[in-house]
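One chain of protein is taken out of this complex; the other chains stay put.
Up next, subunit A:
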Amino acid sequence: MFYDLNIPVTPSSGSTPSAQDQLETRKRVELLVHLGYQAVAYNNEISGKMPQNHVNPVTKLALPGVNMKQYSRLTLVVDDISQNYGLNTNNPSIAGYDILAVNPTNEKLFQAACGTFEVDIISLDMSARLPFYLKHSTVGLAVERGIYFELCYGAAIRDATARRNLISNAQSLIRVTRGKNIIISSQAMRAMELRGPYDIVNFGTLLGLNQAVAKDCLSSHCRAVAMHAETRRNTNRAVMSVAPVASLAETEQWKLGGGITSGGVNYTKRKKSNDAKEDKNASSTTTNKKAKGHESEPAK
């Protein structure tokens, strides 16, 4: 299963994407389906501090009959070490996104991102010269914490200088990470900048990755990112997650024992909050209390 975790959908003006943007997104996703991808993340990029009361502008497309997982992703371009970006799950404007990435623009922030930030992806702008050296000691911290580094090939297809920089930066990244914890994604502004998954695997081998590892960069590593994001958002200290009773599948209903009636009440409540897709935290705290009675809970 192949993932493309970077389809930029940053609204050009205003807070919601225009019809033109949506058509362009649809084109790109249809081409991704044709090329054989099965998961996509729509990326919204914000530089600097998050605005107050920010609402996730990403709308997931309705693709009936197509097996395509869709995620929303926020990339925060951070440039000031003294500022508090509020990169934690309690921040409601960040919790609205499935995947969280940072783009550090200087070495101090890169260190902070590798060492302490609670994010899933560190995305450096590989199409320009990196303003700092990647050091094994710094990058190793991120690898240990299960944070992935992103290589984007979209700019490399657009022009030759970017291609040159991408190859050089990718080489140094592969050297310091020893080929671990890298994902490859497109960052394609337009549909014609996308490429087939196996074409990218081949490009990965040109960059110096092993063929199997290059394939993992598009598949299992991306899956790890999605799981990491899930763990960050929906678990308590990455140990325990509480799900509403209603989320059990039909075949798993037996786990409830006799508590189906209260589950039924819960179900309607959960359905509503799913539709709204917002203030997940608030709704989950209310459902938690009810669900706890029925879920088998690991001892803390």
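As a convention for this text, a residue touches a chain if its C-beta (ideal position, glycine included) is under 8 Å from a C-beta of that chain, and two chains touch if they have at least 3 such contacts; residues count from 1.
Going forward, contacts and distances are computed from a predicted model.
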{"item": "Listed names \"Small ribosomal subunit protein mS29\", \"Vacuolar ATPase assembly protein VMA22\", \"Complement component 1 Q subcomponent-binding protein, mitochondrial\" or \"Ribonuclease P/MRP protein subunit POP5\", matching UniProt entry of the absent chain", "value": "\"Ribonuclease P/MRP protein subunit POP5\""}
{"item": "Contact residue for the chain not shown (choose from A:Val66, A:Ile81, A:Ala212 or A:Ala238)", "value": "A:Val66"}
{"item": "Of A:Met1, A:Leu35 or A:Leu248, the one touching the omitted chain in the full complex", "value": "A:Leu35"}
{"item": "Selected from A:Arg163, A:Lys180 or A:Arg223 as touching the chain missing from the view", "value": "A:Arg163"}
{"item": "Contacts of subunit A with the absent chain, listed as residue ranges", "value": "26, 30-31, 33-35, 63-66, 156-157, 160, 163, 191-192, 194-196, 198-200, 202-203, 205-206"}
